[in-house]
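My structure is below; once you've seen it, I'll send some questions.
All protein chains but one are shown at their positions in the complex.
Naming follows writing order (A and B), and every chain is counted from residue 1.
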Amino acid sequence: MFQVNRAYPYIFYLSLITYLFSIFWGLFVTPEDFVQGNSYRIIYLHVPASFISQSLYLAMAIASAVYLIWKVKLSVYLVRSIAPIGAVTTFIALTSGSIWGIPTWGTWWVWDARIVSTLILFIMYLGLISLHDSFNNNEKADKFLSILVLVGSVNIPIIKMSVEWWSTLHQPASITLSEKPAIDLVMLYPLFGSIIGFTGLIACLVILSSKLQIIKREKNKSWVKDYV
Amino acid sequence: MNPLVKAQNLSYKINDKKLFQGISFELLKGKALHIQGENGSGKTTLLRMVCGLTKPSKGNLIIKTDKEVCFIGHKNAIKQYLNIEDNLALMNLNNHQDLQKYLSIFNLEKSLDINIANLSFGQQKKISLLRLFLNSSDLIILDEPCVGLDTNSQEILVDFLKKELANGKGIIYSSHILLDFDADSLGI
Partner (left out) sequence: MEVIKFEFLKLLKKSRGWLGPILVFVLIMIAYPLTVEVSDIELSQSFFSILWIAALLVTMLATEDIFLEDFNDGVLEQYAILQKSLSFIIGSKVFVYWLVIGVPISIIGSIFCIGTTNQSALGYQILPILLVSTYIFMNVFSFGNALSLTKGSVLGTLVTLPLLLPLLIILGKVVIAINFDLNYLGFLFLLLGILSIIIIIIPMIISYIIRAHLE
């Protein structure tokens, strides 16, 4: 707890600076896109948000597996604290995507596979939170939360692969590991920067939320009473 | 002598509160054990632990039976919307050789096609106890078996349990109603 407390301000300010810097760079310095004009700049919010929402679910899945196999209580606290943050991030991804859709595609909602799978991810996050809270915060609830996270993780490959499997309106990935990126380098760097910065900010939120969850769940222990 | 059940230092914690701790006992064949305690002291939890339904928080529990455990708990485990005959078929007791004998002892042989929901509480309890009377297990676990039974049926139950003990089976039970029975005592 104490090491995290000491490191926390550094992480926070570093990621805040990175994100603001890349936003500034992206919003004002990079040139206009050939096809889309200025409206593409929402990419600096939309891509990090959707990337984070899927990665948070993967993190929850790994933590749930750790909890079920090795019974580490800390993992399930982590899962419970990530769930609302993941829901908010998915919501940001969905709304920024639909705002981007208006100038680009002419409509703010399309029923194609990737968007629907992300909506399903959002509903899954909400379902996880509601299921866990309907039990009285005991061991049974933790087990069911972990099982549901693991069963629902089948949705993540569907989101990632949906752009390739079905011909959709959403554009395929511009940044892959092996090929030359399809996006111009001038716009690529602020994109990377904003992804890293956003990740850092979300990591700060996760740390704060986990601290709260740990204190809430262990409130009968003596070390909590000394700490608070 | 190999004990049927061997428990060492069992303890159970629920919602960060200890229900009981340090329970140890051994059950040999042909012996009975009576679990005693106040309401809420954990008798049902201990019996369910021996069945394998609940896991102890700490301690060792070793159960060595060849056949399945016969457990009569608080819930009757009979379907309310079926009649007696169908329930017996579900319990796989339809063709047992002693079935007619016990049905006539309990005055149920003429009521085979009555719906369970139309029977009284005591009669439903007797039907669930048929699982005990027609059992083929080594270990019998009873949780308040006499609730709802009239005095006559209680005597029938005690006689039957004495016979089962003579056959070499082990019995663990909890009962607020005192039974005329030769059993060791364990207090929680």
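Convention: a residue touches a chain if its C-beta (ideal position, glycine included) is under 8 Å from a C-beta of that chain, and two chains touch if they have at least 3 such contacts.
All values reported here derive from a predicted model rather than from experimental measurement.
Across the entire complex, the residue among B:F71, B:Y102 or B:Y173 in touch with the chain not shown is B:F71. Across B:K18, B:K58 or B:K79, the residue that sits in touch with the chain not pictured is B:K79.
When the missing chain is restored to the complex, the residue among A:S50, A:N155 or A:S210 that touches it is A:N155.
In the complete complex, the hidden chain is touched by one of A:L14, A:A59, A:V88 or A:V116, namely A:V116. Interface with the hidden chain, as seen from chain A, comprises residues 113, 116-117, 120, 123-124, 127-128, 130-131, 134-135, 140, 143-144, 147-148, 151-152, 154-155, 158, 166. Residues of chain B that touch the chain left out of the display are 51-55, 68-69, 71, 73-82, 86, 89-90, 92.
Keep in mind that, in the parts below, only the chains that are shown with their structure count from here on.
A separation of 52 Å divides the Cα centre of chain A from that of chain B.
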